[in-house]
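Every protein chain except one is present and positioned as in the full complex.
Now for subunit A:
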Amino acid sequence: MEDYKPPALPSPFNNTEPPPTLLAQGAEAHLYKTTSLNPSTPAALKIRPSKPYRHPILDRRLTRQRILQEARCLAKLVREGVSVPALLALDWEGHGGEEGGWGGAWLMMEWIEGDLVRVVLEQWEAWMKKNQASLDESQIEQEEARVRGLLKKMGAAIGALHKAGVVHGDLTTSNLILRPLAGADGVGSVSTEGDVVLIDFGLASQSAQDEDRAVDLYVLERAIGSTHPRSEPLFDELLLGYRESYKGAPSALKRLEDVRMRGRKRSMLG
């Protein structure tokens, strides 16, 4: 088996100095860190490479549709003042490869400093596990209160997103960044100070339906349950933050109860 080589970068990123560094590779897109306009301004570059297994017409249609959908959601959210990375540039007809043909589409966004919420929660859970024995009850409570505060902020951020008429489609703790405040660092386990910024709108769409909003919350609930067992009992705090964030929240939360009951029980014929 040969080693994996990411597809060639589309122009102009195939000759920028320093070359963009690959941060993450999903099924759909590659995320790079690069710079925008001048070498000291970092930026995030998301490339959706063309998929050679697909018919070229279908490939262009899907890639274009998806990158534009993502860009439109981002642009709308920035306009509404929701904390998401700002959209800097976009090309849905990207050229790549040596022949300079169709090479996929790309989107450049503002670089968000900070750790993923997933990392923050993991660090906190690890810290708690290690130090639990030496903490008294009030200290444990204090620690939990800090995470409660973080979850509440996450709820408020998601509420703001939904208020703007956008649903994320893939809410996990890996798609939330905790952007630290300048010069802040507290005592205790890990810092939970800062703004919660939503990222990765690859599956986002514009919707104001309770159903879609409830599914967003349900996906996040399941993700927290499977990756952060210790933080899961505090999920109610997130819902509290969400409830207070906009007027339509209570009805979306009511729908969430139905969505939880649903699960997948259906079976297929074969």
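The rule we apply is simple: a contact is a pair of C-beta atoms (placed from the backbone, for glycine too) under 8 Å apart; a residue touches a chain by one contact, two chains touch by 3 or more; residues count from 1.
Following the convention adopted for this analysis, contacts and distances are computed from a predicted model.
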{"item": "\"Elongator complex protein 4\", \"Glutamyl-tRNA(Gln) amidotransferase subunit C, mitochondrial\", \"NEDD8-activating enzyme E1 catalytic subunit\" or \"N(6)-L-threonylcarbamoyladenine synthase\" - which is the UniProt name of the missing chain", "value": "\"N(6)-L-threonylcarbamoyladenine synthase\""}
{"item": "Identified contact with the non-displayed chain, of A:Leu23, A:Leu58 or A:Leu181", "value": "A:Leu58"}
{"item": "Listed residues A:Pro12, A:Gly26 or A:Pro39, member touching the removed chain", "value": "A:Gly26"}
{"item": "On subunit A, residues whose C-beta touches the chain left out of the figure", "value": "1-5, 7, 25-28, 51-55, 57-58, 61-62, 169-170, 203, 267-270"}
